[in-house]
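What follows is part of the complex, with its chains left where they were.
Read from first to last, the chains carry the letters A and B; within each, the first residue is number 1.
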Amino acid sequence: MRRCARSWARSSHFAPEVFNCDAPNTGNMEVLVRYGSPAQQEEWLVPLLEGRIRSGFAMTEPAVASSDATNIEARIERVKGGKGDEYLINGRKWWTSGAPDPRCKILIFMGKTDPDNPSRHNQQSMILVPMDTPGVTRVRAFSVFGYDHAPHGHGEVDFKDVRVPVSNILLGEGRGFEIAQGRLGPGRIHHCMRLIGMAERALELMCRRAIKRVAFHKPVADQGVTRERIANARMLIDQARLLTLNAAWKMDTAGNKLAKQEIAMIKVVAPNMACQVIDWAMQVHGAMGVCDDVFLADAYANSRTLRFADGPDEVHRNAIARQELGRYLDK
Amino acid sequence: MRRCARSWARSSHFAPEVFNCDAPNTGNMEVLVRYGSPAQQEEWLVPLLEGRIRSGFAMTEPAVASSDATNIEARIERVKGGKGDEYLINGRKWWTSGAPDPRCKILIFMGKTDPDNPSRHNQQSMILVPMDTPGVTRVRAFSVFGYDHAPHGHGEVDFKDVRVPVSNILLGEGRGFEIAQGRLGPGRIHHCMRLIGMAERALELMCRRAIKRVAFHKPVADQGVTRERIANARMLIDQARLLTLNAAWKMDTAGNKLAKQEIAMIKVVAPNMACQVIDWAMQVHGAMGVCDDVFLADAYANSRTLRFADGPDEVHRNAIARQELGRYLDK
């Protein structure tokens, strides 16, 4: 996927219209690459890679706390129907980023195929649901700090008696949690890469502004407090970058499962670092920093979101601690 | 002004339509009360108090850093004109909150009547400019994060050869800086009162949500980390409230000038406190915290703005330090 490698070089989450290099598309494409059948890849992955369509990932639900990834109520039932064997889907999803976009043609939907399975990790499946299937309704779109992020958007989607072919299931019944784990890990590092890029841009803006703007007869860049923040920003960014590169290396050499700790760490570090750096950059711009003459407020909204999306900080910290303490139990 | 006292009791910055209890109206009404002539009060203060019109305060300019309140380029020149003695006004103002609102009928405008005066504090004057005066143009409106705060809004306003009667000047030529200082002090404490109210509401929302929401089989309120933040929020809010009440008492008993240090301190403390408390409340709501199903993201945007509006934190901290160090110079 060399096209998506270019997003790294550009260090920006504002993907150009030609390639799908943003969330949730990069994560969804990874799912299709890893878990899709040849037919599914032909039908959905190719157009996504070519940027002809967009996608959404329908996992979070309004009724339950999504910090627990097994906490799903939506149902996927195997039934016989008009078109032969089908799955019948019912549920309500929200924060399905990309769903409001008219170019969004396909959703990866997570629901329970086997709610009574004693193992919580085998109750769920993931299935492809084309947006235009009868019963799929875009209910509304959410804003994030007032930004609707149109046309992309973040949607609430209702699924009422939606029927899709059995062949739309990914991997097979009960494999949902496994796929989610496989998707979320790499998805997280993509977020971190984009956040580091955002922070670098914010720091550059901060420096340029501080050099140009004069207050009380001297450039803002000459103020000790501004310099202290610039230095702290540089140290925060570089540490986050090294931690992320280290996680990437671990994922490449040992695999995502063994890199769990490294991924959890960057998922906490990068959004918090970006929020802090962007906040300092906004401050040096005064009022201009919160309006859309510069990208900072929008960047802050995105970074802030990543402190709970794809696993809130608190869940990841708990996992990191559990692994750290595990080194000493019974020793 | 008993009506505005009710804003304190309601602890909200969302003023009802009946009374003008928000920025910039409270500050502007204070200016008219303290510095307006009987005629000016009759024409503008009464309708403002009755909520029939709204106002704006045109001080900040795009071209210069406004952290220095004497850093103004707009000009107010005394000329003879069609209606007899007039003032001719030219300049460009921005972040004039309230200006985009069609109900905004009057601006208090700050400009230089005597740019060559050796004392920087005597160069400026404040003058009343009705919004419908020829030459006054609403250029555009800004958003704060993604919020346009319509219909209120934040405007960029152009003044090209605007003529107003000489009687529109407040107090007299060269009194502008003095009025600004008189306005900004009380204006700041109003902001702090509203911020404390906002933070209390945010903490209440945080508690209610934490009690109701279950994650990993127990209420979020049972998580040690959540409790730690609730406790820290309570301590931050109470300290900020006591500091604000102390400043109010000092203003009432010793006057605004002698209460300068207290006002500077609450101006730094309250917005930072509110940003932190609201941030914790947002986190406990997950994704819901950043959309408009709850008021938190909008409240965060407002609190964030107050870390530079009416004097950025950095300027106030510098003043506080200078006064603290002054106790020891030459001793």
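Throughout what follows, a residue touches a chain if its C-beta (ideal position, glycine included) is under 8 Å from a C-beta of that chain, and two chains touch if they have at least 3 such contacts.
Just so we're clear, the structure is a prediction, and the values are computed from it rather than from any experiment.
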*Please report the number of identical subunits in the complete assembly described by this file, where 2 are shown.*
4
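As a convention for this text, only the chains that are shown with their structure count from here on.
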*Per the centroid of Cα atoms for each chain, what is the distance between subunit A and subunit B, given in Å?*
37
*Can you check the complex and tell me which residues of subunit B touch subunit A?*
60, 65-68, 71, 94-95, 142-148, 154, 213-216, 220, 223, 225, 282-283, 286-287, 289-293, 297-298, 300-301, 304-305, 307-309, 312-314
